[in-house]
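The excerpt is restricted to a subset of chains, each kept in its original location.
When the chains are written out, they are named A and B in that same order, and each has its own residue count from 1.
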């Protein structure tokens, strides 16, 4: 089982979720995050005080999947989030060594979906 | 003999005085003829009195009403609109109200008032009041005068109307108009669209002013149904069409980012509306009192209507529905509040809200129209319904014409307003677009207008 973490642009969320649904990936956890990256934001000003604008709003997706779904998930995310512009974000894939469905207590591959 | 006439004269003077709350002089009629002169002098003085005295009650009322109407825009409308957009666009919406207030206030003092209320002719005001010339003390041109209200108070009161109207339009182009274009548009629109219509409907010689004996249409518009709401609603519709849909409309819309803000705004609109409607009587009298109560009743019943319709259609009564209904009711009663009775205010509130609901909730999605905040759906639709129904429910028609006749007069005024506002707004938008791009480009829209137009964010994420 793999734990997929993806950071994407906020306005791509709906698109990505749609694409994931198409691949039968229904279970996703979404978090609002701030990204510090290559992409430079518009500097903000408040009277005399200037803000670097180095932290930009991003969306983080977390998806626990079985091996079979790793590639489909990645494709779905690329499909929905890729604009070719700086700031599109990243996908990280980590290993899961246990997964439990709280509702039922099921374990492992059956629990993840 | 003499005594009789005298008695009459006294009675008259008395009632006159009572009506204008001015002191009533009486003369020694025991000492006959010789004082005839004295009598005359005094009578004259008595007659003149109302004009030269400030009626503190009416003046206090009008000044507070002006403050209440400004409260409708700052921060009432600003919050009502601002709460409904996305986090990344709220400042741009608040700025529409702030900038409109700043620009229009100056325009109004410099030439706007003169263009709108200068006597002029049936179509335009004149330049007699540039920089508020000839507005010291009292000026019989402005009805307020007869109520012992200084002309400058009338200027101030009307200014607040000129401020809120362009601010209302923002509902149509919110979340996608560039700020420089907005400023230019507002400047031109208030000068070339608002001032003329205001003159037609309320100017002493306006061709739509019921008080003008030789008006083309003797339309009843107590507090600005045509001038403010239909005018702004139509302009908003035109802006929405000219600017086109927002990115992601209609599939990827976000819900209101802060409904409590929208509700606070609606409440302040409601409160301020008393100044708007009752204040339009330009005096604190029975009519103003009625206008206030009917305004309240229409707003309340309209809110209930929207709640019920939402309940039937969506299965639940929504908070956004409650405030939208209330505003629709307030819009609908605006032209009528001084002319109808309780029955009329109830019907106008019900029908105004029902019509707005039908358009906004039922029809609009089919039209795929991106009127961001339903400025047309609420102010335009309910405004038109209210203006027409004023002809139906007014207690007394103009010159005792038939209610149908009055209805036709209303229809004429509404038609003229719609036509002029629609055409004029479209032309101005094209004009502005030649000077500075009106529509925000995709990137500006994506990152949000707050950052792209104002280099600010409304809220911090990390603290």
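One rule holds for everything that comes next: a contact is a pair of C-beta atoms (placed from the backbone, for glycine too) under 8 Å apart; a residue touches a chain by one contact, two chains touch by 3 or more.
Everything numeric in this text was worked out from a predicted model, so none of it was measured.
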Worksheet item: Written as a formula, what is the chain make-up of the whole complex?
Response: A x3, B x3
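Methods note: only the chains that are shown with their structure count from here on.
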Discussion item. Need the CA-centroid distance for the pair chain A / chain B, whole Å please.
Written reply: 49
Item to complete: Over in the complex, which chain A residues touch chain B? Could you list them?
Response: 11, 14, 32, 34, 41-46, 53, 55, 57
Worksheet entry | Contact set on chain B toward chain A in their complex | 247-248, 251-252, 446-447, 451-452, 455-457, 461-462
